[in-house]
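One structure follows; several queries about it will come next.
Missing here is one protein chain; the remaining ones are kept as they sit in the complex.
Right, chain A next:
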Amino acid sequence: MAKISYLQAIHQALDYEMGQDESVFVLGEDVGKKGGVFKVTAGLQEKYGALRCLDTPLAESNIVGTSIGAAMMGKRPVAEIQFADYILPATNQILSEAAKIRYRSNNDWNCPIVIRAPFGGGIHGALYHSQSVETIFASTPGLKVVVPSTPADAKGLLISAIRDNDPVLFFEHKKAYRLLKEEVPEGDHTVPIGKADIKREGDDITVITYGLCVNYALQAAERLSKDGYEAEILDLRTIYPLDKESIIKAASKTGKVLLVTEDNLEGSIISEVAAIIAENCLYDLDAPIMRLAGPDVPSMPYAPPMEDFFMINPDKIEAKMKELAEH
């Protein structure tokens, strides 16, 4: 197995699926000749042609809406929205259309599309290149929302997303693209959608998070281990629908739960996770549920000190973990 980056893993997944299934095609602004602003789709147009790696006009609703139409006719489009912040003009097509096509036609039609969008901060992207927009979609039945935290998961979850017969939103953390590297299985590697994953075993506290924060939590857990506390880390991987069973199990195991997200605190994914734990694990808890998240201000300011103030990092997670462990 080769050691590759999160970005290379996503590229590999696209290349592999386009190679083995002719109905798969990618489309989006700059994805063709340029290969994407982050180069995720580099070389795919040369290999598969201009129609299967399509440079679209700059119009997000069109990118998603035409993907829906092509998908209904048997294609498997993978649409790229250049930054998650710019997905909003396509939101009507995603929430009102893609999410409801199977339900509203009583299973006559379905909509197997994947929408990829880089999200997240810590890259000096300021207010419109740093947001976590996943909660906009993570309460709409009919959609699946996936956020991989490692290169191997990124490849496996993307292949699963492309093969899924329902619409999947696939959010990739921009800072993870080149930061994270690991060995990733070659060829046909899949990771099931809808299943959370224990990324680290521990008996003292449970940390539940997703995306880049998983890596930060793992770094923090290694440091905390020197103080004698072992943290269990549950990576949600699919944030909608949530894997309730794994959440309940992980929370009950240690009785002390820290929930982490880079999103704004209020109304975030971890709010729902907290509700699941409160409903199911009350008598197993040894401490109040703790949350660590971005402040409730627009994410995120440009000046480095303000951006650092907003961003989650291993230090912040370690401090919270310690507070919880010592509760």
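We adopt the following convention: contacts are C-beta pairs under 8 Å (C-beta built on N, C-alpha and C of every residue); 3 or more make two chains touch, one makes a residue touch a chain; residues count from 1.
Going forward, contacts and distances are computed from a predicted model.
J.: Can you pick, from "2-oxoisovalerate dehydrogenase subunit alpha", "Arsenosugar biosynthesis-associated peroxidase-like protein", "Glycolate oxidase FAD binding subunit" or "ABC transporter permease", the UniProt name of the chain not shown?
T.: The record names the chain that does not appear here as "2-oxoisovalerate dehydrogenase subunit alpha".
J.: Please pick, from A:75, A:249 or A:322, the residue that touches the omitted chain in the full complex.
T.: A:75
J.: Tell me which of A:7, A:78 or A:101 is the one touching the absent chain.
T.: Final answer for the missing-chain contact: A:101.
J.: Could you pull out which residues of chain A are in touch with the chain that's been left out?
T.: On the side of chain A, residues 25, 51-52, 56-57, 59, 61-62, 64-75, 77, 89, 92-93, 96-97, 100-110, 141-142, 144, 164-166, 241 touch the unshown chain.
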